[in-house]
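Note that one protein chain of the assembly has been removed; the remaining protein chains are unaltered in position.
Naming follows writing order (A, B and C), and every chain is counted from residue 1.
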Amino acid sequence: MGGATLFSVSDTLASVLLNGLGSIFPQPIHGWLTNPDLILGLAVLIFGAILLAASMINTIVLIWWERKLLGRFMDRRGAMHVGYAGLLQNFADGLKLFRKNTFRPRESDSLGFYAGPVAYMVTSLIIFGILPISSGWNSGALPLSLLLALAIFSFAPLFIFVSAWSSNNKYSLMGGMRSAAQMIAYEVPLLLAVVAVVVVSGSFDLATIVQEQQNYWFWGPLFLALVVFVAGMLAEMERIPFDLPEAEAELVEGWNTEYGGMLFAFFMLADYLRALVGSILVVLLFLGGWTMPGWVPSAATSFPLAGIVWFMVKTYAVFGLFVWIRASLPRVRTDQLLRIGWNRMIPLSLASVFLAAALVLVRCLPVFGCLPSPGV
Amino acid sequence: MQPDDVARALSTRLGDRLLGVETFVGTAGRVRFRADAALDTFHSVHDELGFRHLSMVGGIDWVDHREVFYVVWSDDVRQYLILSADLPADAAHIESATPVWESANWHERETWELVDITFDHHPDLRHLLMPDGYVFHPLLRSFKLHEPEELEVKQRSV
Amino acid sequence: MGHLTPATPVPKVAPPPAEGYQLMGDLPMVDQPAVPFIEIETVRAKEFIPAAKEAFTALLAEQGQAKVIRPTFNWAGRNSLFPLHWGLACCAIEFAAAFSARHDAERFGIVPRSSPRQCDLMIVNGTVTWKVAHKLITLYEQMPEPKWVIAMGNCATGGGPFRTAYSVVPGVDKLVPVDVYIAGCPPRPEAMIDGILKLETLIRERKE
Partner (left out) sequence: MSEMWLNMGPQHPMTHGLWNLRVKIDGEMILDCDPEMGYLHRGIEKISEDRHYNEVITLMDRCCYVAGLAWEHLYILAAEQALHVTPPERADYIRAMCDEFQRIASHLMWYAAFVQDLGLMSPFLYGMRDRDLVLDLFQSFTGARMTYEYQRVGGVRSDLPAGFTDRARKVLDWLDERYVEYDRLCLGSTIFRERCDDLGKLTARDCIATGVTGPMLRSAGLKRDLRKDRPYSIYKQLDFDVAVADAADVTARYLVRMEEMRQSSRMLRQILDWLDHHPGPVLADRLPRWLGAPYAPQGREGYLLKRNYPKGLGFSSVEEPHGEAQAYVVNEGGEHPYRVKFRSPVFANISAARHYLVGYHVADIPPIMGSVDVCVGEVDR
């Protein structure tokens, strides 16, 4: 696919559209329509629309995947009567929530109550503009895309706390507090684990990191960093065993107790968007992104859209791991969570950074092969 | 432990306030005592006889009088003992057993609200099962149950 | 009745002109108070908008709503019923058993939620006492529209074996409107799922 990124495809599409449209008009209008700024704007819009649709559909399918997988882990079948194998179940849920009455408790703060979920949703969506899915699905080479993605990812506690505070409910408030404490505590090991990857690959650009994994994926040599990263991601995504903020047993529904209808759907969607982002990041940083190991026959790696397909397969597999964890682990307590975060995870992540540094010095590992030489 | 043993042990402290110990199949006996000897009975049953576990407190409305009964258990002899006292219907009150057995707390609250037996010096005598402000005592014999339809008809005629 | 009497001929007289109404030619412009043109147009627009809205809604109601919108949302609504997760009495155990591996009510998209804000179905699974009655009503009011109520079991339907008791509401329909009653004491999980499917039939036929 070479240099044809998703954005350049949108750009071409926009210019073709506008040039074609402009050609039937006389000169002044033709000139306005073929204006490069307009084409750029339209390209951005098309790009955004494709991203939005892709991320939304993926999220909804992800929810389906989780429900089916969870059902199997629990010896039952999960949703199966709406659409083929329940594939339309989550669309039905979404439509129903759209139809529901939107309301707000009388004593709540209206600005925070409405702005919180929207901002949470928007910030979760923005990350998709940055993540490369394949060599073609790339918004352009941002040199610091990894940092940017993680920075946007860590906006969430603020908005969760705002919406929890403004819904004026004790359970929401406690959920919001827990959420903020937990996310801040797990930011540090998460970033340190990422540092290990950055040290080895020598770049903050996600596409470059994937390119560096052509020879061998990082999950083997950087296994410690992978463990820390997955644990931190679980905490950031608020999934079992770290789902204290919405611990159903004690805080009714956690910080979204007072939310119903479409605002609740925003929360649900954003949660799964973040789960998707988390899985994608694991694939990008440790599982070689869209590259395939050498023993895979070339027919399987060279068909059209092979990169995207392989990438999504890996992403769903990683999410399946998260679901597996959810199905088989109990929930930890707040103080234990924080203790694990500060006392265990941070030393582990520091150790992983040092391991990564040692790896860079050695450059070659007997089983995994050699890192590509710098500059390639 | 037999009813005679219980009577012998209790009579030293209670004297004639102990009205008798009857045989009750499956238990060590049924102690009948006068209501004004309540605390003394509880203390001697708890401390001297070793019945440290209070299982149940209940009340019975015998229309002309009311009866309050306690079921206690001893881990030493592994037997139950039933204590029972008759109270006048117009002034049904007895000393609370909470200083002796902490577990009497809720049982006495329940007995108070259902059978209308007041427990003096109870730390927290308020409604347990019925909502606050409920004025009736449903387990009295004078409190009759009705089919809901009957009630509706009655309300309509009133 | 052999011959019908001919109808009395109605004299064809033009209807009398309405009060203050004049023929074309001498427009009563001068008689009217001087109103700026723009204001008249605004008034006309204000009258036009509701009328157009009405006509448009009528069209939508006839065509779009009947053919597209209502079926779509009814499909969505009936296929994802979130019942309120609470247990009143015995039926609550069967309610839980309906979500167990054998019965698996989640097949039909039924997922219990703990917060009434996120529910659209209240399954009253057990005896309702007067003590809990106002809390039940509060929960019902906290659920956003559209919402439904299922009275599960004999106690919720009519008091069951406890109907004579002093503390029991003889039927939850004394408190909230009930859509579906499920008989049984307690109903088996299959019966509960069947009740929900009955409710889905009701939603399918909904006209609002």
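Simple rule for what comes next: contacts are C-beta pairs under 8 Å (C-beta built on N, C-alpha and C of every residue); 3 or more make two chains touch, one makes a residue touch a chain.
Bear in mind the structure is a predicted one, so any value in this text is a computation, not a measurement.
**Student:** Considering all chains of the complex, which shown ones does the missing chain contact?
**Tutor:** A, B, C
**Student:** Thinking of the whole complex, not just what is shown, which of A:L17, A:A54 or A:L70 touches the missing chain?
**Tutor:** Only one of A:L17, A:A54 or A:L70 touches the chain omitted from view, namely A:L70.
**Student:** Could you tell me which of B:R17, B:R52 or B:H93 touches the chain that is not displayed?
**Tutor:** In the full complex, the listed residue that touches the missing chain is B:R52.
**Student:** Using the touch definition up top, pick the residue from A:A156, A:L244 or A:L281 that touches the left-out chain.
**Tutor:** Candidates A:A156, A:L244 or A:L281; residue touching the omitted chain: A:L244.
**Student:** Across the whole complex, list the residues on chain C that are touched by the chain not included here.
**Tutor:** 84-90, 92-94, 96-97, 99-102, 114, 116, 126-127, 129, 131-132, 135, 139, 161-162, 164-168, 185-186, 188
**Student:** When the complex is taken as a whole, what residues of chain B touch the one chain not shown?
**Tutor:** Touching the chain left out of view, chain B contributes residues 24-27, 52-56, 58, 60-61, 69, 71, 75, 78-80, 82, 101-103, 105-107, 114, 127-131, 138-139, 143, 145.
**Student:** Determine and list the chain A residues touching the chain excluded from the picture.
**Tutor:** Chain A touches the chain not shown through residues 70, 73-76, 170, 173-174, 177, 240-241, 243-244, 247-252, 326-336.
By our rule, only the chains that are shown with their structure count from here on.
**Student:** Compare the CA centroid of chain B with every other chain's and tell me the farthest one.
**Tutor:** A
**Student:** I'd like the Å distance between the centres of chain B and chain C, where a centre is the mean of that chain's Cα atoms.
**Tutor:** Taking the mean C-alpha position of each chain, the two centres sit 53 Å apart.
**Student:** Using the average of all C-alpha atoms in each chain as its centre, how far is it in Å between chain A and chain C?
**Tutor:** 39
**Student:** For chain A and chain B, let me know how many angstrom lie between their CA-based centres, rounded off.
**Tutor:** Centres of chain A and chain B (C-alpha means) sit 65 Å apart.
**Student:** Out of chain C, which residues touch more than one other chain, so two or more?
**Tutor:** Within chain C, no residue contacts more than one other chain.
**Student:** Within the complex, which stretch of chain A touches chain C?
**Tutor:** 67, 71, 74-82, 86, 88-89, 91-96, 98-103, 248, 252-253, 256-261, 264
**Student:** Help me check something: in the complex, which residues belonging to chain C touch chain A?
**Tutor:** 72-73, 75-77, 79-80, 100-101, 104, 106-109, 113-115, 117-118, 120, 143-146
**Student:** Which residues, counting only chain C, touch chain B once they are in their complex?
**Tutor:** The touching residues are 130-131, 159, 163-167, 170.
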